[in-house]
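I'd like to ask some things about the structure below.
All protein chains but one are shown at their positions in the complex.
Labels for the chains are A and B, by order of writing; each one numbers its residues from 1.
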Amino acid sequence: MDKIRNLINITDLTVEEINLLIETADDIEANPEKYRDVCAHKKLATLFFEPSTRTRLSFEAAMLELGGSVLGFSDAGSSSSTKGESVRDTIRIVGNYADIIAMRHPREGAPIAAAQKTVVPIINAGDGGHFHPTQTLTDLLTISRKKGRLDDLTVGLCGDLKFGRTVHSLVDAMLRYENVRFVLISPDELKMPEYVKDKMNAAGAKWTEVEGLEEAIPDLDILYMTRIQKERFDSAEEYERLKDSYVLDTEKLKPAKSDMIVLHPLPRVNEISVEVDDDPRACYFYQALCGKHIRMALILYLLNLIPKAGAGSASGGGSPETNAAVLRDDICCANPKCITSTEQELKHLFRLTDEKRGIYRCVYCDGEHVEEK
Amino acid sequence: MDKIRNLINITDLTVEEINLLIETADDIEANPEKYRDVCAHKKLATLFFEPSTRTRLSFEAAMLELGGSVLGFSDAGSSSSTKGESVRDTIRIVGNYADIIAMRHPREGAPIAAAQKTVVPIINAGDGGHFHPTQTLTDLLTISRKKGRLDDLTVGLCGDLKFGRTVHSLVDAMLRYENVRFVLISPDELKMPEYVKDKMNAAGAKWTEVEGLEEAIPDLDILYMTRIQKERFDSAEEYERLKDSYVLDTEKLKPAKSDMIVLHPLPRVNEISVEVDDDPRACYFYQALCGKHIRMALILYLLNLIPKAGAGSASGGGSPETNAAVLRDDICCANPKCITSTEQELKHLFRLTDEKRGIYRCVYCDGEHVEEK
Partner (left out) sequence: MDKIRNLINITDLTVEEINLLIETADDIEANPEKYRDVCAHKKLATLFFEPSTRTRLSFEAAMLELGGSVLGFSDAGSSSSTKGESVRDTIRIVGNYADIIAMRHPREGAPIAAAQKTVVPIINAGDGGHFHPTQTLTDLLTISRKKGRLDDLTVGLCGDLKFGRTVHSLVDAMLRYENVRFVLISPDELKMPEYVKDKMNAAGAKWTEVEGLEEAIPDLDILYMTRIQKERFDSAEEYERLKDSYVLDTEKLKPAKSDMIVLHPLPRVNEISVEVDDDPRACYFYQALCGKHIRMALILYLLNLIPKAGAGSASGGGSPETNAAVLRDDICCANPKCITSTEQELKHLFRLTDEKRGIYRCVYCDGEHVEEK
């Protein structure tokens, strides 16, 4: 029997696997009838310990269009977790009720803990500010469909680059393709973190950092907008001063290339003016459709209903012990948002990620621990 | 391709269309097997920004009995609107996940805003105190089935006639049939508004206004009960003095005709005594069954799965700009419950409804604006 495959982080998938998912999604769009009963008698559980309409409905629509059915909950209030049940217990029980699970949880690393005990594939539909791999797959499919390629692109990332997990994941994913250049557009408070820049440098990718959207826009093939939250600024004055410069409107869009595409993970509040919606370059609603198609492909793949692509390293999240040699259980994770801070009897585990500098990272939340020498 | 049809208000439908829906509902009751797979591979989204069990379950049961499937949310807490997403964005995204949408929203005019951007049919399942057209269709089907006709009827409307949207809609609908007489039964505080009486007069319908249920009941073919809420009264004493006179019990029912029918939009609290439930004239639970049948017919109609009836004017709500000549965008809607007061970048729009008196009405909530001359 095959090992159970999970999707916790976008890097669980090889480039070959991502390409297979994109191809499958394209085939689904072209031939929907071919797929509409392939998941008959299969069940998807959507376990949303915190609400997210779009993501949940996207998964549910995906499973229904494959002929399967859906059960689950849409917020923790209607779940047993209010009675103190651990995430692992909930997931293990639901493994008796469903063939595949999509879960969203406010705690970082929760799906990694969950995947330790499950008997069915787990899809991470967002774990706090940590990972959200199906959003990244959605972004990649949209880019692939609209630009015809995933390499040789200039990608503008605009808004909150400090806390925005979607842009971090997108960088991780796109660094695996050739000749992708990044333009980082954000206020000073919300700059891209150094460790992400380190990754870009390590991969040999070109990047520049600018404060203004206007100066950056003419060069871009892709403009990826994100929401800027007021509470992330040092002062209300600073927010007021800056907020309009990160709002995309038809005026700011004028100098852009005619085939540039505008993406946004949604929901948008006011960072893209409604007037932009009618511009052919606005692709953020089309993204929602791509999100359904790629989730259909992913469900098929994890249920072994399409042929495997080149030996994925994936499923990683589920078995942190695989490389036991470099794991330590004597370090306590200090991140208050980590699943280890609430889950009963969950062993803290760190792996060595930078031997020279003595850096260990929590296997659940990637929280850093530096070993004093 | 056909224009997308929506149902925002009961007046979106022609009499021919209503008759077709009633005929279809009757055929569904007579031949359920004929319909039980007609919506296979179709999806209904039930988007309830505020809770309403009966209405939501009625829609869901309707779609399931047609062989379709259902997804959605049952309160705004589990939706992205808590993150500040506009109704139009939510609807537009869900248009990628479902073939038809039934939405309930606390703000008046919300489905009209939603219908501007959607690519699938929208059914208004209630927008605040404004419209609730599938309730009216339910009432019409129940009357048609129990009385065999929709004309030549004496209709008693009892309870809160001032704020009760269901009775206003029922009046709108029944004025289109011949020889319908209304008996308006309510306390002084909760009398039928003048503008509804104006409509009855304009249509040449007879109506009388009484304070007591007992005096009115012997003449009625239909008694339509509604709930009286304590907080609608000027004083608690007044409420206490009057409340019992609007409670239907077996005693008050005695002088009624033997074929009178008692309707109620439900939920009932105590305005109809439980002892009345066993009376053959009590049709309010049967109404719930009719609600399912008429919603099945409506879904079929809007999905173009039954032949069109005589060229409906419908879909109105979706395109307020159609009669641009008489629209104005320089008036600001003063109704705090109107969708324009919360939806981002939604243009306020008024149409001229009474040229002589200079009356304009908001295209979303029908709020009145009188032009000073």
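Assorted remarks:
Please note the rule applied: a contact is a pair of C-beta atoms (placed from the backbone, for glycine too) under 8 Å apart; a residue touches a chain by one contact, two chains touch by 3 or more.
Fair warning: this is a prediction, and the values are worked out from it, not measured in the lab.
For the chain missing from the display, the contacting residue among B:Gly148, B:Gly204 or B:Pro267 is B:Pro267, taking the whole complex into account.
Per the touch definition above, the residue from A:Ile18, A:Ala45 or A:Ala309 contacting the chain not shown is A:Ala45.
Touching the missing chain, out of B:Glu275, B:Asp329, B:Glu355 or B:Glu371, is residue B:Glu275. Seen from subunit A, the chain kept out of the figure touches residues 41, 43, 45, 69, 71-73, 77-86, 88-90, 92-94, 96-98, 117, 344-345.
Contact residues of subunit B toward the unshown chain are 36, 48, 51-54, 57-58, 60-61, 64-65, 69-70, 74-75, 266-270, 273-275, 277, 285, 288-289, 292.
By our rule, only the chains that are shown with their structure count from here on.
In whole angstrom, the spacing between the mean C-alpha positions of subunit A and subunit B is 42.
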